[in-house]
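Shown below is the structure under consideration.
Complex shown without one protein chain; remaining protein chains in place.
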Amino acid sequence: MERFFRSDFFYHFRHAPVAIVSFVTIILIILAAIFANFIAPTNPFDPASLNLMNGFTPPLEANEFTGERFLLGTDDQGRDLFSTILYGLRISLFVGLMAVLLAMVMGVLLGLIAGFLGGWIDSVIMRFADIQMTFPSILVAMLIYGVARGILPPEVRYEMSIVVLIISIGLSEWVPFARTVRGSTLVEKEKEYVTAAKMIGLTRQQIMLRHILPNVLSPVLVIATITFALAIIAEATLSFLGVGVPSTKPSLGTLIRIGQDFLFSGEWWILLFPAVTLLALALSINLFGDWLRDILNPKLK
Amino acid sequence: MIEPLLEIKNLSVSLKKRDNISVAVDDLSLNLYPGEILGLVGESGAGKSMTGSAILGLIESPLYISAGTISLQGRSIIEAPENIRGSQISMIFQDPLVSLNPLKTIGEQLIKTIKTHFNISKAEALDRSKKLLSDVGIDPERIEAYPHTFSGGMRQRVVIALALAPEPSVIIADEPTTALDVSVQAQILNLLKQLCTERGTSIILITHDMGVISETTDRVAVLYSGRLVEIGKTSDVLQRPQHPYTAGLVASTPNIDPSSFDKKLFQIPGAMPDIDDVPDGCAFHPRCEHARDKCQKHRPPLFDARVSCWLSEKPGGTL
Partner (left out) sequence: MSFVTVNQLTRLFDLSEPWIVRTITGQKKRILTAVDCVNFQIEKGETYALVGESGSGKSTIAKMVAGLLMPTSGSVIIDNKNFNDANLEKASMNALRQKTQMVFQSPYASLNPRWKIGNIINEPIKAFGLIKDENDQHKRVIELLEQVGLSERDIKKYPHEFSGGQRQRISIARALASEPEIIICDEPTSALDVSVQAQVLNLLKDLQKNFSLTYLFISHDLAVISTMANNIGVLKEGVLVEQATPNDLFHKPQHDYTKMLLAAAPNLQNN
């Protein structure tokens, strides 16, 4: 730990205000989501605690029927917006994180295999990646989502919506990981330490996982950060389009969709607060990712 | 007394990394005289390339010139290096592809260089280009060829032609033959020597190879940890080295000598320190078998304009 504080990495971090601000924002948002049940005044996912009379209460004002006040106001069903955002963040962050993990594991493994084995395996994997890249990733996600909903029986569809969301976003974001890892693998596999590993009779699998994998991971971290932001936005987009999580357990995207129905009737807060939260989160992750890329890329230093 | 063409006085180049400053070239003074080949020899990290970059004004952050002056024919070039760099001082790098534009024919590149330095017509520039090519041993008919159609040695000849185009008074050649095969290396070194005699151009030859130094240079400066440890006529320095480091370098260089088989090479223990970890006193003292107390505490000055070692403090001090 002491080594970390003395490292170049930490030194650069201390001298980059943008990195500090974005990092602190990300951490605050994540902490708020994790401890939502302690911070939030109400549980918006519990239908029993809702009072429809509280619907459309503006921020900080008293409701005209019940007299209750809400920090960020309420939505059409009388849910406290502040609590709903916190709980929604949980879903957004969870879906984003799992989708990135899926994309990362898949992309890294496929990239490693393509780069190391080469030949027709490489051609098949990378041509598939090329084809996938010609579609916008949100379209790919919608396609996978649509197919999954068609296949799954209606009873589980509801529970499975989050899993399907994760898989569809994950499958649409693996290509950048695979491309980067394949490129680094092509460089690494020619290095003499790999030859040395061949000289002691290690199998291809051992060489790939033990020797090459640890050496191709540093750019992956940067891509993972940026993909995390993309995944959160993708989840929001899918939910906004109505193919994501249901409105009974809304994520940020679902909240924005609900909010835009009421934007022009004067209830601006339902749209604004979830949108600002999403913006702050995605922007912070992107800025932090950019900084990370600059620092970890020795050529740019 | 001949006036020096290029005069480096107390040059220091420092590196600022985080809050630490380390010194890469430390209080270096050198003179380059007209028409000579001066060798700068040292191991990697000794500061030899850095000295070359400083002369060319190529020092960039986080490195900076922290002290000293460099003057060409009496005029300081640290303040105004830009115009002097191209017209008075040329550079030849280890990798010829660094200096060549792959998208242009060698003729286009030569003509462009000549026309930026001389106010002459394109036809004249073309004539000069052809002349330059034949001077460096390339068939002038190949003036329309692209760099990739040449072999490594031929490319280095093209680079030399480009370096000669502005008719500079000084050429700095940084490991010009390190990437080449021995047979080609000999040709390129001979070409440099020949140009030096014919045109009176002075050359600073930066290399790690004692053999190249021995066969090419008139004088040699030995660098260690960014400091000048010994300078003098090449034959003197190599045959009667005064500094223990120079002596060690010479002795540890293998020679083509079948009788050396079964004998061990002389070896200097240890390795050159990193620039942020240079010991006090003489930088070489931890590896020196003659080191005394004084060597650990005080940095030796250059005695007799030749050697920076306390052993040479008094006349008759020997290794």
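Just so it is clear, A and B label the chains in written order, and each chain counts residues from 1 on its own.
FYI, contacts are C-beta pairs under 8 Å (C-beta built on N, C-alpha and C of every residue); 3 or more make two chains touch, one makes a residue touch a chain.
Since the model is a prediction, treat every value here as computed from it, not as a measurement.
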Displayed partners of the chain not shown (whole complex): A, B
Contacting the left-out chain in the complete assembly, out of A:R79, A:R182 or A:H211: A:H211
Of B:I2, B:V182 or B:A305, the residue in touch with the unshown chain: B:V182
Residue of B:K112, B:K193, B:H208 or B:R306 touching the missing chain in the full complex: B:H208
Missing-partner contacts on subunit B, residue numbers: 43-44, 181-183, 185-186, 189, 208-212, 214-215, 234-235, 238-239, 248-250, 252-258, 260-261, 263-269, 271-272
Missing-chain contacts mapped onto subunit A: 191-193, 195-202, 211, 214-215
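Simple rule for what comes next: only the chains that are shown with their structure count from here on.
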Whole-Å gap separating subunit A and subunit B, where each centre is the average of the chain's CA atoms: 54
